[in-house]
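Shown below is the structure under consideration.
What you see is the complex with one protein chain gone and the rest in place.
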Amino acid sequence: MTQIMLTGSGGQGMILAGIILAKAGILDGLNVTQTQSYGPEARGGASRAEVILDTDEIDFPKVVAADVILAMTQEAADKFSPKLRAGGTLIVDPAGVHTVPAVDGKVHVVEITKLAKEVTGRTVSANIVALGAMNQACSLVSPAALAAAVADSVPKGTEAVNQKALAAGIAAIGA
Amino acid sequence: MPNQSRVLMQGNEAILEGALAAGMRFYAGYPITPSTEIAELAAERLPKVGGRFIQMEDEIASMAAVVGGSLAGVKSMTATSGPGFSLKQENLGYAIHGDIPCVVINVQRMGPSTGLPTSPAQGDMQQARFGSHGDYGIIALTPSSVSEAYYLTIRAFNLSEQFRVPVILLTDEVIGHMREAVSLPDPSELTVAERRKPTAPKGEHKPFAPDAKGVPTLPNFGDGYRFHVTGLIHAEDGFATSNPKLVDQAVRRLTNKITDNIDEIYEAEQREIADADIVVFSYGGTARAARRAVRMAREKGLKVGFYRPITIWPFHDEMVRNAIAGKKAVIIPELNLGQMAREVERVAHGTTTVIPVTKVTGEILTPAEILAAIEEVR
Partner (left out) sequence: MAIAGKIPTRKYLRQDRLPHIWCPGCGHGIVMQALVRAIHNVGLSQDKTVIVSGIGCSSRASGYMDFDTIHTTHGRALAFATGIKMANPELNVIVMTGDGDASAIGGNHLIHAARRNIGITCICLNNNIYGMTSGQFSPTTPECALATTAPYGVIDPSFDLCKLVQAAGASYVARGTAMQARMLEKYITNALKNDGFSFIEAIDQCPTYFGRKNKLGDAYAMMKRQQETSVSVSKAAAMTPAELEGKQVVGELWNSPRPEYAKSYDQVIAKAQQGGGR
């Protein structure tokens, strides 16, 4: 079982990123659950998506001890990093996270927002960059499934630019 | 890439897909979190299949419109959450009393009153049974997964037509907003109950005369039977009566048509009950955490069984009694202050220790919390 949290603020596309990851899990033949928590506001405020991937039947659909946490903002990093299991992976975007919280695990600082801006010209693709980085760092799903799930989920006409964003995230972690 | 037929679907989306597969073609509703996705999808999908959607001026009106739509011969539904469910009770009672099939989805959120609009809860369990005034029977189903939400919505429509009663799909924010993989069946694989039509000629047919199961056969408006429906206690011809014998028959039938057919209506999932010392009784979204806790307890060598009512109303006293008989304890985790524990306690009648595990923080119960309760049993 792999437990993943994607956290940030409302409007950063964390829930869509969670949905894409869950779709990729289905393409890989896994059982998946995707849940979210958000405040009443559509923009701003803490937002988190949780994804569980498992070869077995998934009972409890929420993250108990995260294998991977993505944090796009300081608030999210501080609030959710205690959920990281020992030896888990924390991925942060320095655009939002200035002080990386101490965790008992690996930390990747990836210029997610900056890369999105550089590669696509827009920061809205940051969530796709983040997916590429997360998957490259933690091998959550097969690269082909992730690429297919991205293509299936983004607005029509933006497929190519989002594949570039995904590739940028993958490249940021390296082989 | 195996299992390509599986799609990622949200609980609320699965409910609407299930409703469409069951033949729902009229939806009347009012926006309320966390059920709104159902209305939004109904607005988009219904006209594509020739159905009709209307956003009414309030929750009361949407329930009334659903009853009207059903009497006009179209399978009809609405969806809401706590505050709206309270408002719907008036015309839900009308539908019960008028033997009018319809489906009401309640995606429960934290109450009382406006409560916590986006937080999960299971606080409407007793309201679903007793929320409208007077005595009656009702059917309520509680899904524990997105896939089950799909199938139970279809079953809700089927039971509604078979027993001519409103059926409540009593789900919660956890299931409503969760996404899971669902394999949608081919429509030809589904069993869909259609409305029975009267066989007696016009002028002789009594719309409220019960069959062997206690269920009447109402014509649809426009079929030429020219019959009368009223919220007043009515005789088999549909017209108001105060004849004590007929009143007694009419009122008892509304309860009996459900309780007398409970074995046809009731479904429950039971796991590892036979050798268990302790039974965890859980339903809806909470049952996911409970099932995990039971697995964890078994891994620790504790003899724990799992009982999950899928049909929550009517409550099957005999089946629950059999499942808990001779056990050391029955643990009931739920997101309220013990609403279903009351029912289990009534059935246990002092012979088995009933331990409610309650939570009203706006958060869901975790497997660890339920496991702790299991481990406390001595």
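Each chain carries a letter (A and B) given by its place in the written order, and its residues are counted from 1.
Heads up, the rule we're going with is that a residue touches a chain if its C-beta (ideal position, glycine included) is under 8 Å from a C-beta of that chain, and two chains touch if they have at least 3 such contacts.
Not measured: the values here are computed from a predicted model.
Participant: Could you tell me which shown chains are touched by the chain that is not displayed?
Facilitator: B
Participant: Can you tell me which of B:Ala28, B:Ala79 or B:Val304 touches the chain that was removed from the display?
Facilitator: Per the contact definition at the top, the residue touching the missing chain is B:Ala28.
Participant: One chain isn't shown here. Among B:Phe157, B:Phe227 or B:Tyr266, which residue touches it?
Facilitator: Here the residue in touch with the unshown chain is B:Phe227.
Participant: Given the full complex, what residues of subunit B touch the hidden partner chain?
Facilitator: 25-26, 28, 44, 47-48, 50, 52, 54, 56-58, 60-62, 64-74, 76, 90-91, 94, 221-232, 239-240
Convention: only the chains that are shown with their structure count from here on.
Participant: When the C-alpha atoms of subunit A and subunit B are each averaged to a single point, how far apart are the two points in Å?
Facilitator: 36
Participant: Tell me, which parts of subunit B touch subunit A in their complex?
Facilitator: The contact residues of subunit B facing subunit A are 1-4, 6-8, 117-118, 174, 177-181, 288-289, 291-292, 295, 364, 366-368.
Participant: Of all residues in subunit A, which touch subunit B in the complex?
Facilitator: 19, 22-23, 26-29, 31-40, 58-62, 64, 144-145
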